[in-house]
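Taking it in order: structure first as C-alpha cells, then the write-up.
Excluded from the complex is one protein chain; the other protein chains are retained at their positions.
Presenting chain A:
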Amino acid sequence: MTRISRKLRNWTYEKLDLPQDIVFNLPRLTLIGNKELLIENHNGVIHFSPEKLILSLSQGSLEIEGAELMIRSILPREVMIEGTVRNIKYIETEESH
C-alpha cells in the first residue's frame, strides 16, 4: 500500500465513517460460541493442524488454538472454521513497505 493511498483511505474513513474492515482490509471475525468461527479478509493459511491454525492477514497474522479444528469451507477472502476454539491470538507485525 503506497503512502498516498493509505492517506486517502484514512481520509475517507474519517470523513465517510465507513467500517474499517472495508476501508483498511482488516479481518472481521464472527465467533459463534466456541464452535464456529467465520473470518473474512484473510490472506491465506500459514499453518494448519488439528490444534492450531494460523491465518495470514493484511497486517500480521491470526492464530487460532483449539481442538479438532477443521475448515468447513474456504474462499480466497473467507474461511469458516469448525471445532472447539479455545484461543484467538492476534499477532502484529510491522508492515514492511
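In the analysis below, a contact is a pair of C-beta atoms (placed from the backbone, for glycine too) under 8 Å apart; a residue touches a chain by one contact, two chains touch by 3 or more; residues count from 1.
The rule is short, and it goes like this: contacts and distances are computed from a predicted model.
Novice: Missing chain, UniProt name, options "2Fe-2S ferredoxin-type domain-containing protein", "NAD(P) transhydrogenase subunit beta", "Sporulation protein YqfD" or "NAD(P)/FAD-dependent oxidoreductase": which is it?
Specialist: Hidden chain identified via UniProt as "Sporulation protein YqfD".
Novice: Touching the hidden chain in the complete assembly: which of A:L18, A:I32, A:M70 or A:I91 does that?
Specialist: A:M70
Novice: By the contact definition given up top, give the residues of chain A that touch the hidden chain.
Specialist: Residues 38, 44-50, 69-76, 78, 80 of chain A touch the chain absent from view.
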